[in-house]
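Missing here: one protein chain of the complex. Every other protein chain is in place.
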Amino acid sequence: MSPGLFIQLIVNALTIGSIYILMVLGLDIILRGTKILNFAHGQLYMLGAYVLLLFFQTLNLNFALALILSGATLALVGALSYLGVFAVLSRRFTVSTTFSYRLLLSAMASVGLMMILQQGTLLCFGTQERGILSPFPQIIDVFGVRISLTRVVIIFLSILICIGLFFLMYKTRFGKIMRAVSYDPEAVTLQGINTFWIFVSCFALGSALAGLAGGIIAPLFSVTPSMGQNIIFMSFLVLLVGGIGSYRGTIAGGLLVGLLLSFGFQFLGGIAELFVFILVIVILVFRPGGLLGEATE
Amino acid sequence: NAAPATPPAPVSAPATEAKILKLGCTLPFTNSLGIDTKKALEMLVPAFNEAGGLTVKGQRYNIDIIIYDDKYTADGGRAAVERLVNEDKVNYIVCQVGSAPIVAGLAVTEPAKVLVFCGGASGKIIAPQNKYTYGTATWRTNLAPLFPLLTKSFPNAKTMVNLSPDDETGKALAADNAKVATALGIKVLDNIFYPRDTQDFAPFATKIMVLNPDIMDYPGAVAGTQFGLQFKALYEAGYKGVHVSPMQPNLIEVLAVTPKESMENLISIIPSTDVPNPSEMAKKYKADWVAKYGEWSSASLNWIPAFYAFIEAVKKADTTDAEAIATYLSANGVQWESPNGKGMLVKRPDLKGDRFCDTCASLDFGIFKNGKYEYLGTLSPEESLKANETAFGGTWK
Amino acid sequence: MKLLNSSTVSRNSRLKLGAIIVALAVLIILPLCIESDYIKHLLIMVCIGTILGMTFSMLYSAGLITLGAAAFYAVGAYTSTMLVTSLGLSFWAALPLTIIISAVLSLGFGAIFVRNAGVAFVIITLIFVQVIVIAAGQIEFLGGWGGIMNIPRPDSLGPVEFVSKRDCYYLILAILLLIVVIYNAIYSSRIGRAWRAIKLSPNLAGTLGINAYRYRLLAFVIGSTTAALAGCFYAHYFQNITPGAFAGWLSIYVQLYAVLGGLEFYILGPAIGSVIMTFVPEYLRVVKEIEPIITGLLLLIIILFFPGGILGTIKNPPDFNLTQLKSRLNRMRISKAQGDKS
Amino acid sequence: MLLEIIDIAVHYGKAEVLRDLSLHVAEGEIVTIIGANGAGKSTTLRAISGLKSVSAGEIKFNGKRISGLKSHEIVRLGISHVPEGRRILAPLSVMENLEIGAYLRKSKKEADSGFQNIFDHFPILRERKNQIAGSLSGGEQQMLAIARALLNQPRLMMMDEPSMGLSPLVVEQVGMIIKEINGRGISIILVEQNARMALNLAQRAYVLEAGRCVLEGEAGAMVDDERIKHAYLGG
Partner (left out) sequence: MALLEIRNITKIFGGLIALRDVSFDVNSSEIVGLIGPNGAGKSTLFNIISGFHHPDKGRILYKDVQINGLEIDRIARMGIGRIFQEPTLFMQETVFENVISGLHRHYQEAAWKALLHTPGANREENNKRDKALGILEFMELSSLKDELAANLPHGWQRVLAIAIALASEPDLLLLDEPVTGMNPSETASMIEKIRQIRERGVTVLIVEHDMRAVMSLCDRIIVLNLGVKLVEGTPDKIKNDERVIEAYLGKQVL
C-alpha cells in the first residue's frame, strides 16, 4: 500500500468516524442523563442537516453561523420533544419501576417520535433529495495525496465539539449534576437543584449534538429524509463497541469503526460492513461491556 | 391572471354507457419515485378517460386506477396486492416500481391470473414461470445499445470499472455490463459493490483511483443524490475519464450535491422530453405536468410506459380478459408509444424464456459537456433490440 | 398472573375457561364467515405477528428487551426454504429440522448475547438482525439480495392442501395455539416465576439459587426457536423471501405489538397489539401520507396515557385522581401568586 | 413559628397515609417524630420537602405557604432533608457528592469553606474523598448524606432515621452532631426508631400512629410516659 493511499484511507476513516462519535456522544448523554434509548436520534440528525440547508442555502447565512443555528434549533427541538413526550412519560415511573420497563417504554416513545419526525420532515420538505455544495470545495494536494478541504473541516469541527463537550461534562458542575441526576433524581432535587431542567438540558444537548453532526455532514453527503435511518444502526454499533457510558470508549469505538469500514471497503469490498458487524460480535465475546465500558445490568 | 375557480364541466355522457375497468397499482408513498409515478398516473388516467377512454369490442371503458402504498417492502407490497386482487378484484396491475413489493406480490397475482406490467429491475420478475407478468422498464435492455455509442465517442477508452450497489440488481447489471463491454474490447478492471445506503463514496473513489480506469460505469445506480455523491467522490479523488450510465441522473438532485464539472463526459440515456425535437406526446405530457404540479420531474417518465403498454395490449388483444391478453402477449408481443418514446415487448432467450416478457424501447442519448447535456442521438426500439441480440445472442423477437 | 386463593381460583378459572372456549370458537369459525382473501391474509399476518410479539414478551418477562425478533424469524424462513428447495425435503420434515437447527444456533449466539442485559442487549440484538440480513444478501447460495422465489406451499396433509388462504390460516392458527399452550404452561411454572424474579432483581434471584444467565439463555432459545417456527411458516405461505423482508423496523413493530396490547399480558397483549397494528394501518391507507404520523401519535398516546397497554387499561381503568388534580391546580395558583408578588 | 403543618392529608393512590396531621417547629428547636413502622413518619417529611404532594391542608414555612412548591424550591427556602435510606449518589465520588450538595452556595470560596467544615466533622470523608460513594460502607454513606444536607445551609434540617445502620459509637457521634447543628441555630426534625436517643436530643416530640398524631408534648416528659416506654423504648 502506498503511503498516499494510506493517508487517504485514514482521512476517510476520520471523517466518518468523527460523525459517528458526535452521534454517539449525543446518544450516550441522552441515555445516561435521561435513561432513554433514543431511536429518534437519526431523525434529529436528519433535521440538523435540513436546518443547515435552510439557513445556509435558502437564507444564505454564513456556514459557521448556520451550523450553530442548526445545533441550537435541534436543541430546541430536543427540549420540546422532551417536554412533550418524555417528561409526561417519566411521571409514570416511580422509584420501584424496573429498569427494563422504563427502558422499553421510553424507547418505544422515541420510536413514536421517530415516526412523526420522519414523516413530518418528508411532508414539509418533500421527497426530493437535496444537498448543499460545500463551502470548502478546495482540494488540498499534499505530495500527490488529494484531500478534500471539506473533510479536513469536518474533522476539525468534530474535534472542537468533542473538546467542548469534554470540558462541559468533566470540568463543569453541569456534568456532575447530570451524572448524579441519572442515578437518583430525588436525591439531587433535595440539594436544591431543579432536576427537571437538567433532564431537559440533557435531552437538548444530545439532540444538539445530533443536529451538529447532521449539519457538519451536510456539505459532504446529501440531505434526504432517509438519511437518519441509515446512520442510527451504525451509531448504535459504535455505542456498543466503545462501551456504554464511556466518553473515551465512544471516541475509540467511532475511530475503530471508521477505520474498519474505510480499510474494509478498500480490501474487502461490499462485504466490509458485514465483516465489521461480525467483528463487533467477536469483540463482545471477549469484552461484554465494549472496549472501554463495563458490563452492565 | 384570474383563472375561473369552478372546475371544468364534465364531458357530457356519450351514447353508450361506459363501463369501468379497474386498474391496480402499488407504489411507495415515501420516496420520490413512488410519488412522482403516482402523480403521473393521477394526471394521465383522468385525461385518458376524458379523451374517450378505451373501446373494446365496441364497448367503451373508463379506467379507474386504485393506488396503494406498498411501503417499498415485501410485506407492504404483499398486503397491498392482496387487497387489490382479493378486495378490489382488479385484474390488472400496472406501474409498480420496486422489486421487493413486486416479487412479493407475484405469489398472489400469478395464481389469480392477474396481468402485471411493472418496472422493477430484478430479473426474477420476468422469469419464464411468471406467465402473467411483464417488465416494461428498460433497465435490462438498454446496456447493449449504450456501449457502442460510447466506443464511438471515445475510441481510446479501453479500461472500465463498474461501481454498483451491492444488491440483486446491481450485481446482475454489473455482470451484463461486463459482458457487453468485453465484447467491444473494453477491459473490465473490477466490479466494485457498495452497500445500498452508502453516502460516503470516498473509500470507493480511493480504490478506483488505484485502478485508474478510462471509463466509469454505474449499473444499477439510483438516480438521486447518491449518484451525485459518486461523481463528487471521484471528482475529488481526481478522476478525469468518461462516465457512462444507462440511466439519466436526476439533475436537480445530483447537482445539489456535486459541482457540474464532476459530471463532465457522462454519457447516458436522457428523457424523451429533452431531445431537440420531442414527440407531441412528450411535449404535451411535460406541459400538462408543469400546468398541474409546477416543478417538472423527468423521473416521472420512467415508470409510466407500463400504463401505455397495458392500453395497447388490451386494444390489440381486443378483450378485457386478463388470461386472453396474456396468451396474446406472450405469443405476439405488443408495441406502444408513450411520452417516454416507443417501446415493444421482446423475448429474453438469455434468461431461458421464449415468451415476450421484457421491453426494448427507443432510447435517447446525451452527453454531459461544459455543464449541460448535449443530445447525442436516438435509437429506435428495433435498433435497441438488434444491439441486444448481438450482445447476448438469441432471437429476441 | 396473580396467585389467588383457592375459592376465587375456581370461579375465575371457570370464567376463564368459558372465555377461552368462546375465543377458540370465534377463531375457528372466523375464516368461514369471511369472504375476502385479503382479510384472511391479514389474519394470517396477525397470527405471525402475535407469535413474534409473544417471543418478545417472553424475553421481556426475563428482563431482556430484544430488538432481534426478526433475526431468527429470518433464520427459520431461510433454513426451512433451503431444506425444502435444496434437499427436497417435505415441509413437514423441514419443520422439525428447522426448529432443531434454530435452537442450536440460538443457543450459540444467545450464549454470547445474554451475557449483557440492559441496553447492550437491546443494541446487540438490533445489530444481529442486520448481520443476518446482510449475510443472507451476500450469500449467493441463499438467493442473494433477490431472495428465493416459488417456495412450495406446505405439502398437503391428506385432504388438506394448504393452497387456499383458509387452510393456511388454520395451519398458522394451530401453530399459534400450540405455542400459546406451551408458553402458558411455562409462564405458570417455576420457569416463568424464575424469569420474573430475574427481571425484578437479579441479585436477589441469585441468592435464591436462580442462575440468571442460564434462565435468560433459556428464554432466548425458546423465544428464538418460536420466531424461527413463525419464519418457517412465513416462507412457505409467502412463497418468496428476500433478505429485505426481515430488515429495518420489523423488530420494532413486534415490540410495539407487545407494548400496545399490554406488557404484563404476555400472550394476549401481543395478540391484541398485532391485530391493531395490522388492521389499523391497512385501513389508514385512506389517509396515505400522514399514516405514519397517525401511527406515531397513536403509539405516543398509548404509551403516555395508557402505559398498561390496551389490556392493562381495561383491567385497571385509569383513576383520574381528583385529589391529585386539585393539588396540581393549587400548585399552579401558588406559583402564579408568587409570580405576582415578585 | 418556623414551620407549621396544618391539618394535612396525604394519599398514595387511594390509600390515605396521613390524616388531619398538624405539627409545628419553632425556631432553633429539635422536634422528634416517633412511631411504629409504617406510621407515616417518612411520609410526613416527604410532604414537607415537597417530594409528596399533600391532598388537603397546608404547610407554612416562615409564615409562607410552601405546600405545592417543587422540592428544589423548598430546599432553596432553607429546608434540608436527609432522606430515609441515605440516597447518596452511588456512581459519583464522595467529593462530587459534596459538590452537588454545595450547589446552592454562591461562590467557590463559600463552598470550599463548607467542605472544610464538613471534613472537620467527618474526617473519614476526607480520607474517602476520591472513592466512589457507592462503595462506602453503610455508616460512611450516612455521614455523607448528613454532610451533604448540611452544605445546603438549611434553617430547618429534617433527618429520617439518621442512626440507621450506624455503629453505636457513631450513633453517639451523630447525636453530638445533631446537637451541634442545632447549636448553630438550625432547627431540626428528627425521625428515629431509636426513640430513646431521639427523645434525649429533642425538646418536643410527636407520636404518630397510622397516619395520625396521637400524642404530642415535651420530650423529657415522654421518656417517663409508661405507654411510650412500653411501645417505643423497649421495656
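Some points to look at:
For reference, chains read A, B, C and D in written order, and residue numbers begin at 1 within each chain.
Here is the rule we use: a residue touches a chain if its C-beta (ideal position, glycine included) is under 8 Å from a C-beta of that chain, and two chains touch if they have at least 3 such contacts.
The model shown is predicted, which means the values in this text are computed figures rather than measured ones.
The residue touching the chain not shown here, chosen from C:L87, C:I100 or C:L204, is C:L204. Of the listed positions C:A212, C:M277 or C:L299, the one in contact with the omitted chain in the full complex is C:A212.
Touching the chain that is not shown, out of C:V131, C:I148 or C:I186: C:I186 (per the contact rule at the top).
Within the whole complex, the absent chain has one touching residue among D:I74, D:I178 or D:A195, and that is D:A195.
For chain D, the residues in touch with the chain missing from this view are 12, 34, 36-39, 42, 84-85, 124, 131, 135-140, 142, 161, 164-172, 193, 195, 230-235. Remark: the residues of chain C touching the chain excluded from display are 2-3, 182, 185-186, 189-191, 193-194, 196-197, 200-201, 203-212.
Throughout what follows, only the chains that are shown with their structure count from here on.
Seen from the Cα centre of chain B, the chain whose own Cα centre is farthest off is D.
Between chain A and chain B the centroid-to-centroid distance comes to 37 Å (mean Cα coordinates, whole Å). One inter-chain figure worth recording: chain A and chain D are separated by 43 Å, centre to centre, where each centre is the mean of the chain's CA atoms.
Shown for chain C are the residues that touch two or more other chains, namely 134, 138, 248, 289, 291-292. Shared interface positions of chain B, i.e. residues touching 2 or more other chains, are given as 30, 166, 195. Residue ranges on chain D touching chain A, taken from their complex, read 49, 51, 70-72, 75-76, 80-81, 83, 87-92, 96-97, 99-101, 103-104, 148-149, 151-152. Residue ranges on chain C touching chain A, taken from their complex, read 60, 63-65, 112-113, 115-120, 122-124, 126-128, 130-131, 134-135, 138, 199-200, 202, 248, 252, 255-256, 259, 263, 289-293, 295-297, 299-300, 303-304, 307. Listed in rising order, the residues of chain A touching chain B in the complex are 5, 8-9, 11-12, 15-16, 119, 122, 126-133, 137, 139, 146, 148, 151, 220-227, 230, 261-262, 265-266, 269-271, 273.
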